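Removed from the display is one protein chain of the complex; every other protein chain stays in position.
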Amino acid sequence: MIAELGHFSLCLAFALAFAQTVLPLWGAARGHSRLVAAAAPLAVGQLLATAAAFAALLAVFAVNDTSVINVVQNSHSAKPMLYKLAGAWGNHEGSMLLWVLILALCGGAVAGFGRDLPGLLRARVLAVLGMVALGFLGFVLATSNPFGRVWPPAADGQGLNPVLQDPGLAFHPPLLYLGYVGYAVTFAFAVAALMEGRVDAAWGRWVRPWALAAWSFLTLGIALGSWWAYYELGWGGWWFWDPVENASLLPWLAGSALLHSAIVVEKREALKVWSVLLALLAFGFSLLGTFLVRSGVLNSVHAFANDPERGVFILGLLIFYVGGSFLLFAIRAPAMAPTGMFAPLSREGGLVLNNLLLCAMAAVVLTGTLWPMFADLLFQQKISVGPPFFNSALLPLAAPLIAAMAAGPMLAWKRARLWPVLQRLWWAALAAFGAFALTLAYAGWRIGPALGFAAALWLIGGALADIVERIALFRRPAAAWSRARGLPRAAWGAAVAHAGLGVSILGMAGMGLATDRLAAVSPGQSLQHAGYEWRLDRVEDVIGPNWTARRATVTVLRNNAVVTVLTPERRFFPVGRMNTTEAAIRTSIGGDLYAVLGEEQNGQAVLRVHDNPLAPWIWLGGAIMALGGALSLSDRRVRVAAPAPRAAAGVKV
Amino acid sequence: MLRRIAFAALLLAGPAFAVGLPSEMLQDPAQEARAREIGRELRCLVCQNQSIEDSEAGLARDLRRIVRERVSAGESDAQVVAFVHDRYGDFVLLRPPFNAVTAVLWGAPLLALGGGVLAIVLSRRRMRSALVAEVAPLSPEERARLAALELIEEDKRIS
Partner (left out) sequence: MATTSRRVLMLAPLGLAAAGGAGFYAMLRGMGSGSYDPKGVPSVLVGKPAPAFVLPALDEAGVPGLEDSALRELPAPVLVNFWASWCVPCIVEHPQLMTLAREGVPVFGINYKDKPVDAAAFLARRGNPFQRLGRDEPGRVAIDWGVYGVPETYILDRKGIIRWRWPGPVTPEVLAQDIRPLLRRHA
């Protein structure tokens, strides 16, 4: 019954999305103000219907209704409640439903928060969002119905992939989707602007909060996913350049570029056409990721079970949205007059450089991800593109980006002089050089980590210098506090986000110095690694809610004082007959101590122990970056929509 | 479909996690470090997108062993990689070799950067000609006044 209600709600949402697409566009074209005004209530209605469907899905998973195929395939009565619920979106069908729910949430947010938008623009934005929702609701209903029944009901479910039974992964998809789908809003703004044939400063101001919000969520989602891979997969690595990881990085890179170019649109009415293209690209990349992960054209650790039929449907959607918007772009963009001159050396110039490098990086990631598939298709050549390629191809682009990042926010608009900026940054440069030299002196000839530490201090120092300069900390210390409070939140946000990247790079550089040791030890024996004594106390059987495990107890000592006790496990999940390794990690500010239990032979257990200096800073940096985004978002100028622009009421096509 | 079963069978061990065996490792730390660097360049064929160093699949284990045998026999990095490459082809190399097919790949950074710079230069040139046609240049006095105004504005914004 609940499942049928869910299915019905989904159909209702589809119908409402149809109305949300057609009525406002019709109204905007014919000047029917009532139809235009219908957009917002329809968006809210679609949100309610989709939310009801999602609630129904949660309910069937919560009660483990084994007459629903999706539950049978992905859940089990013995699972803890959190993973029963997370299981609802841990599979293809459920995650698509989550996807459309978040899309509906975005639509609802535009309807709710967008009261100050010109009525026609809002109607068009909502109509485009409705169009996106229509396609994906259609996809769910036609190929991926999560409410399908099976008769007779199964005795119990088949379980969820144990690797996915983890709190990090329970929240990774929702955050990631908030990011991906958030770009649907900037996409909708871009398409609406192309329909109106007008982009102005106000457009930049409306787009920026959405770009910021989507970017912050995507940053968090990517960081959480990387953290999960680090502690759950047990390889000690944190980024593998897997195609699915790349698929999330692409919208992030395009979205980061959009975030910056929208500032130029808002402040200087320049880069307008370019920003519109970026907004289209960011969402296009999100859709591309959806296609790659779910169609089966590539194979990856993370990919969903897939079939080509679904692939064709998503490809159709991809072609419709991306192709359609690019077509609209090709028709409308040439008519948009370029405005806003600036000198190459200026804030705008810096942001153009930022966009150039970010987009070049996106192009490299895109090529590296897709080329193996196209080389196979076109030349029947099987090649692999792995971490060695990405690292060496991206470094020459990332290095100048980071070098320019510290200076960029200090440049004046229109025309700037470099020398005063460099004077403000001399101590950041000194710190960076010191870090470089110190790393080489301390860790030996390790150029990568040394450059990483230098880059990190340069970024953090640059962000500090920016704030110090803006609040005149040294020139007028007495007024600094009040100036700090008066400083626009957007300025704080930018500094915090830039510093956050520095913190992440600090962690990456630290991980560059990580060491590990593999040894077979008997209980009672110890091994020495990284200045610690790792003593294996015992290995025993333990029983969890839906698994059994071998658990080792490893006491880590330094100078005979106990630092921590680690309990790495090898878990066995009887439902699904799978093994997982659970790394035991002790996180501290200085880094992680990380232990993995391997095979047992002749009374000895294989232990792999890692010393990962500064590792947690990688993800902490991600959180700081997202915090920077949130700070920017709380800026009054961003939150309060711009006064209605000149010709808001005119129907101009 | 049966291909699927075949792969499922290969992967029956579940997602493979490299813990490895201490006995596989080379005694000489420098050689072991070299073997690891080489292993990170080689793809585990049965598990997707993992290097042989990261995988616990049987084949990856065998290849790890072969890499170590050859390293300890005194072969150069290139010789060791060539041994595996001769048997498994380009697919096994995580760093694709440069050839006609991968030229696009390795050229991507330069192409993207060059294309971007070209687009920027062209659009600036067009913009300049469009603006020069419309607006008469400012006189030096006007410029000075404008600069002063902007400074004031900037100051207001901060305080």
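For the reader, a short list of remarks on this structure follows.
Letters A and B name the chains as they come in the text, with residue numbers starting at 1 for each one.
Rule of thumb we're sticking to: a residue touches a chain if its C-beta (ideal position, glycine included) is under 8 Å from a C-beta of that chain, and two chains touch if they have at least 3 such contacts.
Fair warning: this is a prediction, and the values are worked out from it, not measured in the lab.
Annotation: of A:Ala29, A:Ile319, A:Leu395 or A:Val542, A:Ile319 touches the absent chain (contact as defined above). From the set A:Pro152, A:Pro334 or A:Gly531, the residue in touch with the chain omitted from the display is A:Pro334, counting the whole complex.
Of the candidate positions A:Leu82, A:Leu377 or A:Leu422, contact with the hidden chain is made by A:Leu377.
Panel shows chain B; residues 2-3, 5-7, 9-10, 45-46, 48, 58-59, 62-63, 66, 86-89, 91, 119, 122, 126, 129 of it touch the chain omitted from the view. Residues of chain A in contact with the chain left out of this view: 273, 277, 280-281, 284, 291, 295-299, 308, 311-312, 315, 318-319, 322-323, 326-327, 329-330, 333-334, 370, 373-374, 376-378, 380, 382.
Here is the rule we use: only the chains that are shown with their structure count from here on.
Within the complex formed with chain B, the residues of chain A that make contact are 163, 233-235, 237, 240-243, 299-301, 337-339, 341, 352, 356-357, 359-360, 363-364, 367-368, 371, 375, 379, 381-389, 392-394, 396-397, 412, 470, 483, 486-488, 518-520, 578-581, 596-599, 606, 608.
In the complex of the two chains, the chain B residues touching chain A come out as 13-15, 17-23, 25, 40-41, 43, 47-51, 54, 89-96, 101-102, 104-106, 108-109, 111-113, 116-117, 120, 123, 126-128, 130-131, 154, 157-159.
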